[in-house]
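The complex appears here without one of its protein chains, the remainder shown in place.
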Amino acid sequence: MTLDLLDALVFVLTPVPLFWLLLGVTAGIFVGAIPGLSGGMLIVLVMPLTFYMDSTFALVLMIGIYVGSVSGGLISATLLRMPGTPSSIMTTFDGYPMARDGKPGRALGLGIGSSLVGGLIAGIFLVVLSPPLSRWATTFGPWEYFALVVMALVLIAAISQGSMIKGLLAGILGVAVAMPGLNESDGQLRLTLGFHALDNGFDLLPVLLGVFVMSQIIKDALEIEKRAIPLTLGSAPVWMRLADLRRHGMNMLRSSVIGTWIGILPGVGASISSMVAYGVARSVSKHPEEFGTGSEEGIVASETANNANVGGALIPLVTMGIPGSPMDAFLLGALILHNIQPGPLLFQTNKALVWAMIAAYLIGNVAMFLIMTLSVRWVGRLINVHRAYLLPAIFFFCVIGAFALSNRMFDVWVVIGFGVVGFALERANIPLGPFVIGFVLSRILEGQLRSALMSSGGSLDELFTRPIALTFLVVSLAMLAYPLIDPWRRRLRNHAQVKQRRSP
Amino acid sequence: MLQPSRTPRVDIVVAVTLLALAGLVWWESRRIAPPFFDPLGSAAFPRAAAILISALATVVLIRAAMGLRLGVRPPTIPYRPRPDLAIGVVLLAVLYVGAMDLKVLGFPWATMIFVFLSGAALGGFDRRIMAYSAAIAVALGGGCTYLLRDVFYIDLPF
Partner (left out) sequence: MMSFGKTILAAMSAAAAMAFVAPSGAAAAYPEKPIRIIVPTGAGGAMDGIARIFERAFEEHKILPQRMVVVNMDGAGGTIGTRAIKDAPPDGYTIGLWHNGLVTSAAMGVTDFDHSAFTIIGSTGFAVMGLAVKADGPIDSFKKMIEMSKAQANSVKVAVNIGLPVHFIPLTVASKAGVEMRMVQVGGGAKRLASVLGGHTDVALFSVQEFLKYEPSGLKPINVFSKERAPLVPDVPTAVEMGVDVQATDSRIWLAPKDVPPDRIAYLVEAFKTAMSKPDVKERLEGFGINSNFIDPVTLTEELDRTRAEVVPLVAKARALPQ
C-alpha cells in the first residue's frame, strides 16, 4: 500500500500529470472564486474534452479542479461577501467582516491555511481507510448495494438544506428521470413515448450539463444586476503563522474529522460539512458571540471542513463506486465515460489509477495552497468579471460537450430542457444535489434489486437475513422516521418541563 | 408538522407540473411488457416513482396553499431581477441549437451570432461590452471551432 502510494505520488509529480493537476487546480480556484460559476460546472464542461485523453490524466485534471474550486470560493466569500461556491457560505459570515475591519490578508491567509490542513487530514483518512473498505465492499452483493443506495438517497434527502419533503422529492425525481430508455435488467425499452430518440433515455452528461450548467446560466442572467464591489486586498500580507496551528489545532482537527465523516456519507456535499463544523465550533467555543462578526475560529472551521469533505467524499467513490457528494457523481460519470467500471474491484483492476487519484488529491491540496497564496491578489481582482462575457461562452461549451458525447443534436436539446427544469426546481427550493445523486444512483438502485430478485428466484428474504443489507435498511428507516418523531419528542419534553415548573 | 412554504406560487406551479408528470409516467408504464427474464419487470420502478412523486408533490401543494393563505412573502432581494434576460437567453439558445439542427446555419456562424447577441443583451447593450463580446464571438466561432474540429478531432454539430 505504501509502495503503491509512493509510486503514485512520484507519478503525479512527473511533468505531464503535474501539468494537468496544476491546470486543474488553477482553473478550479478561478471558477470557485467567481460567484455563479462552480467547480462542478467546469468538471462537466471539460468531461467531453477528455474523451481522447488518457483516463488517468483526465481524472487527475478533474480532481485538481475539485480541490481548487472548493478552496477558491473563500476568496469571494471574504472579499465580496458572496460565496464563490456553495461550500464557502459559512466563510462569508466571518471572512467578510474581518476583511472589512482591515484584516483581509489575515482572513484569506487563515482560510487558505485551514483549507490545506483540512485537505491533508482528510487525505490521511483517504489513504488509510480506502484499501480495507474496498476489501470489505467486495463482499457486497446485489442486496447490499440496493440497501446502500436506499440509505444514500434517504441520507442526502434528510441532510440537504430546506425541507426533507423537497429533498426526497428531488431524489425520487432524479430516479424517475433515469427511467426512460433501454433498461438493462430485461433488455427492453420503456417510457420512450414512441420516440426512437429516447431509446437511450436521458444521458448522464447532457442532464448534468443542463441541471448544473444551463440552469446556472439562466439564474445568472436573471441575477445579472446582482453585483458587489470587492474589498481590495492592498498590500496586506497573506500569511498564516505556525503559531496558528497551535492556537487553532483542536478546531482544525475536529472540523477535519467532521468534514471527512460527512464527506464519506454518500451524496452529502461540502456545504453541509462546513455548516456542521461551523455550528460545532461555535457551540464549543469560548467566544461564541464573536461568530458572525469576524471570528477566526469560524473561518477555520468552515474552510477546514469543506476541504476535508473532498477527501472524505472520495472514499465511497473509489471503494464502492458510490458518490460521496454531487461533485463525485461527476467523477463517477467520468470514470464510466472512460470505460472504467467503478466499484470495489477498482483497487485490483485499476490499481495505478486509484492511487494516482489519491496522490493527485494530496498533491492537489499542496498545489492549491501555493497557487492560492501566490495568486490571491490577482484572483481577488478578477472575481467581479462581467457575466456577459462568461455565460455565452459557457453555453458554447455545453453545446460542444453534449454533441460530442454521441453525435446527436438530441443531447443538446436535453441540455436546454434540463436547464429549464433545474432552474424551476431551484426556484421552488427543490435541491439539485439529491436530484443528481438520485439520477446517478437510479440504475444501481433498480438494477441491483432486480438482479437480487433474479438471483433469489423472486424472494425478498435475503434482504432481511443478510446483516449488512439489513443494517443499511434500518438506518434509512430511522432517518426517515426521525423528523416525524422529533417534534413529538420535543413536545413531550416541553410538556414535562411545564409540569415541573407547575409543581416545584 | 406541516410548515408553510416560503415560495408558495412557484411551489404550486412545480407541484402541479410534477403531478402531471407522474400521471404521464403512470400512463406510459401501462405499455411496458409484463416481466420476462426477471421476476419484477420494468414497470415496477416507474410506477413506484410515480406514486411517491405524486404523494410528495401533494404535500408540497398543500403547504404552498397554506403559505398563500397566510400571505407568506418571499424574502426581499437587494437587486433588480431580470426575468426578461433569463427568458431571452433561453430563447437565443433554442434559436442557436435549432438553426444548427435544421441546418439553417453552420456551427461557426451560428456560434458567432449567438455569442455576440447574448453577450450584448446580458451586458445591457453597453458599447464596451459589445465590443468585447464581438471579439469573444469571433474567437469561439472561428478560432475555437478550428481548434476543436481540426486539432482535437472533436465532432461538432452541422
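Labels A and B are assigned to the chains in the order they are written; within every chain, residues are numbered from 1.
Throughout what follows, contacts are C-beta pairs under 8 Å (C-beta built on N, C-alpha and C of every residue); 3 or more make two chains touch, one makes a residue touch a chain.
Fair warning: this is a prediction, and the values are worked out from it, not measured in the lab.
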Inset, instruction - Out of A:Gly267, A:Gly343, A:Gly364 or A:Gly380, point to the residue that touches the absent chain in the complete complex. - result: A:Gly343
Inset, instruction - Write down which of A:Asn200, A:Thr373 or A:Thr471 is the residue touching the left-out chain. - result: A:Asn200
Inset, instruction - Identify the residues of chain A touching the omitted chain, counting contacts across the whole complex. - result: 51-52, 55, 138-142, 181-182, 184-189, 196, 199-201, 203, 337-339, 341, 343-345, 348-349, 405-408, 447, 450-451, 454-455, 457-458
Inset, instruction - Spell out the interface residues on chain B facing the chain that's missing from view. - result: 33-39, 41, 155
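Methods note: only the chains that are shown with their structure count from here on.
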Legend entry - Gap in Å, rounded to a whole number, between the CA centres of chain B and chain A: 22
Legend entry - chain A-touching residues of chain B, taken from the complex the two chains share: 1, 3, 5-7, 10-11, 13-15, 17-18, 21, 25, 28-29, 31-33, 35-43, 45-46, 49-50, 52-53, 56-57, 59-60, 63, 77-83, 85-86, 88-90, 93-94, 96-97, 100-101, 111, 114-116, 118-120, 122-123, 129, 132-133, 136-137, 140, 144, 148, 152-157
Legend entry - Complex contacts: residues of chain A adjacent to chain B: 48-49, 51-52, 163, 165-166, 168-169, 172-173, 175-176, 179, 183, 185-188, 190-191, 193, 214, 217-219, 221-227, 386-389, 391-393, 395-396, 399-400, 403-404, 407, 409, 412-413, 416, 419-420, 423-425, 427-430, 445-446, 449-450, 453-454, 457-458, 483-484, 487
